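For this view, one protein chain was removed and the others were kept in their places.
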Amino acid sequence: MSDVRLTIDDREVVVPEGTTILEAARSVGIEIPHFCYHPGLSAPSNCRMCLVEVQGQDKLVPSCATAVADGMVVRTGTPRVHESHRSVMEFYLSNHPLDCPVCDQAGECVLQDYSYGWGSATSRFEETKVTQPVKDVGPDIVLYADRCIMCTRCVRFLREVSGTGELSVIHRGVRSEIHVAGDRPVTNPLAGNIVDICPVGALCSKDFLFKCRVWWLTSTASACPRCARACSIRVDSSEGRILRIKPRENAAVNGMWICDEGRFAFRQWHGAGRLDVPLVNGDRGFTHCDWDEAIALAARSLRQVAMRYGGESVAFIGSPWATIEENMLLARLFVSLGATMGSLWPAPAESPQRFPGFEISGEKAWNVAGARRTLMDVAGQLLTLDRLADEIERGRVRAVYALGGAYRGALVPCDDLGLELLEFFAIQTCFVTDKGLKANLILPGASPYEKVGTVRNERGVLQEVNAVMSPPGQARRDWDILMALAKALAATVDDDLTRAVLDRPAAQWNYTRSASGNE
Amino acid sequence: MTHLPGPIFNAPGRATADRGLPTPAYDTPRPGPQKEKRLSARPTFFQRLIVPGLLRTWWSGVRHIWQKKLTVQWPEQVREVSDNYRGVHRLNKDDRGRMKCVACFLCQTACPANCIRIEAGPSPWPDRPKYAVRFTIDELRCVFCGMCEEACPEDAIELTRIYSLVGTRRDEMLFDKEQLLTMYDLTRDEKHPLRW
Amino acid sequence: MTVELTLLPAGTSADHPETLDAYQARGGYAAWRIALGRGDPQRVIDEVQRSGLRGRGGAGFPTARKWSFMPKDGHGPAFVCCNADESEPGTFKDRRLLEATPHQVLEGLLLACYAVRATCGYVFLRWEYPRAARAMQAAIDEATQIGLIGSDVLGTGYSVEVRLRKGAGTYISGEETGLLETTEGKRGWPRQKPPFPAARGLFGMPTTVNNVETLACVPVIVSEGGEAFAAIGLPGNTGPKLYCLSGCVRRPGLYEAPMTVTLRELILDDRFGGGVADGRPPKAVIPGGSSAPVLRAEEIDVPADFDHLQAAGSMLGSAGVMVLDDRTCMVRVAANACGFFDHESCGQCTPCREGVHWVRQILDRIESGRGRPGDADVAIDRLDAIAGQTICPFGEAVAWGVGSIIRKFREEFDEHIRLRGCPFPAWGFRSNGS
Partner (left out) sequence: MMIAINLVKVLIVFAFVQAMAGLTLWAERRLSALMQDRWGPNRLGPFGLLQPLADSVKLLLKEDITPQGVDRLLYYLAPAMSLAPALMTVAVVPFGEPVTLFGQYVVPLQVADIHLGILFILAVGSLEIYGIVFGAWASNNKYSLLGGVRSVAQMLSYELFMGGSLVGVVMLTGSLRLNDIVASQQHLLWGWLPAWNLFRQPLGFVVFLVAAFAETNRLPFDLPESEQELVGGYHTEYSSMKFVMFFIAEYAAVFTMSALLATVFLGGYGLPGLSVAECGPVWWLPVAQAAVFLTKTLLFVLLFITVRWSLSRLRYDQLMRLGWKVMLPLALLNIVVTGTLMFLWRTTG
């Protein structure tokens, strides 16, 4: 495609042919106000907020739907354009309930922002406002139809991206209303995105409803741990609690959306039931112990086994829920002890879900690719769990140390591993159930939202993850546990590795001999 | 008013008088003949003696022993506070006796002392989506600045003229929703003419 | 035998749709055969070009030019839509054509299809015209039966089909792109132009949309020749024109006249309206449906054609001439028109959606005696803010139609506000209920 040269507000802009004026302006940092336009959706240009002046055209043109042309001269700040913005804002606010105080969107509301720019402090509207109902449009979404500005982003999303089309517009004119058929609520796995793209507070997440005013949220950039796609996300938390998760735009990973599974994945690790003290399996079953004891016990047991049966009788199991760095530290630590056999817990597998504009991976852990590749790189080989079980049965493996970190309900599959044959088995994990683990030592690890590190998604994209909060109780980040263990074992951990982890951002870190970014 | 010479000495109330503002009461010159006083850079011999000066200073303090006292002997005497005095908070009720607050958190946001804590929830009434399930003000932390009142879009929170706020434990001073609504019942008929 | 150069041929009536035989008996489908026989679609366009035919839907755009926008080397499907969604208040000319002479419209559609090399013609009919729908469907069936429609028509290798679509009864479906959306089965929401329908129209394919009356003219032009058509009326405003006369007029109805006729003649002449009802003086005339700006009584000595009316500050539009006598409350007229537009606004663009409702409320308030000084100014300001800001011309329709009433009869609005009620006895004096 050839480039087009045009002038926007006296600035020369060169963009590919077919670009809209709005996007061209955006590319040079000129923000044209808009409601209905969304970069991930079609542009019906119905909000009439993005009108700009184009030289030679007597009417203002909608910048979101007008393609650039060579030599076009666009002005976004003329009195006429501002008058148009002001006028449109007055129309918007005439029937808007103006209930910002109780609206969850307040603070991140486009309508609110624009009314600072082009709104008026007083209203000429003295008529009766059209009132519309509050509608339950789905299990997690509620529609305050009163606040709706009819930008139809939600309708278009459900038609164009999820392809499910649950929402539509009913009635005409000022009585137009977003509507859902009673027997077809918005239940598709991408539904949460319509809350994100709603420019006002019309569509609200029931989960987040009334929880917190947005200006008190702290946002942390991270990646979604729910599946191997590892969508880029923004975790919004307040007072150490995750309150909501929103997608971050990342063309290489998830585009602009995330699925609801990922959106609410934090519940999988949050709340009661998290393991928060080290547990040691003794004569009286599992008992609490402190960290020094736990680490000392692990070090002592591992050294004993290694001395008695040789270093290769110690095996390790990496985790797809742990970061690349944690897996690498695990592998290096045990390779330095003489271990040769390593394995990786498989991520729970489901069938992938495909939508017209999005795909959810079937591998339900974020770092499957990263963990596998890291362990292979360090250990040279990676046994399947079945192979490891064979080795245990044959008595060639006497001690196993494992990373865990799986979410609630997806405990690591260690039932068939023959753990009872082992002399020592320790695992760092987040949950223990009665069915659980025949481990000698269970160390409370961190959930993906409590970690710092790097993950590699199924497409080979490396992403940095950041800690939103501290692990609960005495639980520690898995990296810290491994470092403590390394210290207790007097093992030398590669300085490069620690430095690499400490020097953010990790995504730029060339962590192995074969790291090459996108595969 | 006599203008004292020299740049150091400024006649009391002069700055405000020059700006055309009313002279504050405390700056009003005492009635009586105003003698022009001159202060030269060099102290006179009399001043150098110090002792008479000391005695005069001492007397100026001692004199007050039998002068009128300003202390208000609470609780026997009750001080009349002005109409826009900012005392304990109250949560207003509407004409149907329901809490006016819609849990918009603006008071909490505006509060410079971080003494307001609200928990919102779906309202049991159809005319509003949201209301405060819990509403707590730490009266010990409060600086009684009145910003909450200013911020409130519903006129739901107000400061009353009640200033005798005592308790024997810290948690007594954490006023919850019920207490704050009770404050409204106690002060229902009060008017705050200067604030709105 | 040729078709008479009239759109209301003698012997046809809305009660009995003209049959295929009757139509052919008065020369019907001759043009279709001629055009196909010539084998060159461009000659149809040329003929229409010579006739000077302008679109009868409202905008008065030269039909030949519109057709010439269609891609000449199109490989995929292309469409012609017959816009039979006649929703403009005061307009009923298409209904008469569809109900009385469906074949003439159909033939026009076929010729248009041929001219723009379309593969399919759509007749988009409003839901409120069941009789027209029946007549049209019967005409399509009859024509298909004798091979005038279908694949390889008359052995010329040209294939065309005609489909009838019925709308759900919205005004906005009569708008060019709104019609396309509705025809596709979607909600009748107009599209942003560009892209124009000639580039991307129905189902994303090149499409031409023509009014019923326009299409009804085409067979005459093709069979009689463009010059004969152009001989009627003045250059630029050629051919016979149907006028829908309604309101306070002695003989309301549909009249055919060359576009040299003045509005005053239409109203007062015995051939047409025969004078204002009850012998009252006229107060105002809306010459082209409710979206056309109103003309005061002293402005009606103007030929009812495209150019003169535009020069007079109004437009011919759909030629729905509405006559208002001196008993008419203009506030009521404006409120009524605005109420119609409020009801029919599709709700897609913000200015129109919110603005029309706003203005309607203001006008209703003024009419019911609750007006305040300044209300009329707010109404005009808001109407001006709608015009030019919307996707489709609906915004302009409201702004011009209603706005002109407020501007030209401002004194009546001020009177309402001053009196706190409507001073016109015909509507009863209504005060604000005090």
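All chains are identified by letter, namely A, B and C, in their written order; residue positions are counted from 1 within each chain.
What we mean here is this: a residue touches a chain if its C-beta (ideal position, glycine included) is under 8 Å from a C-beta of that chain, and two chains touch if they have at least 3 such contacts.
Being a predicted model, the structure only gives us computed values, none of them experimental.
> Check the whole complex and report which displayed chains the hidden chain contacts.
Touch partners of the hidden chain, whole complex considered, are B.
> Can you say which of B:44, B:71 or B:168 touches the chain missing from this structure?
B:71
> Using the touch rule from the top, list residues of subunit B that touch the missing partner.
Answer for subunit B: residues 51, 54, 57-62, 64-71, 73 touch the chain left out.
Rule of thumb we're sticking to: only the chains that are shown with their structure count from here on.
> Distance from the CA centroid of subunit A to that of subunit B, rounded to the nearest Å?
Here subunit A and subunit B have centroids separated by 50 Å.
> At what distance in angstrom does the C-alpha mean of subunit C lie from that of subunit B?
Centre-to-centre distance between subunit B and subunit C: 73 Å.
> If you average the CA atoms of subunit A and of subunit C, how many Å lie between those two points?
55
> Touching residues of subunit A toward subunit C in the complex: what are they?
44-49, 51, 59-60, 62, 65-66, 84, 87-88, 90-92, 94-95, 124-128, 130, 149-150, 168-169, 171-176
> Note which residues of subunit B are touching subunit A in the complex, please.
Residue positions touching the partner: 102-106, 109, 120-122, 128-130, 153-154.
> Going by the contact rule set out above, which residues of subunit C touch subunit A in the complex?
Its residues touching subunit A are 170, 187, 189, 191-192, 194, 342-358, 361-362, 365, 372, 378, 382, 385, 388-391.
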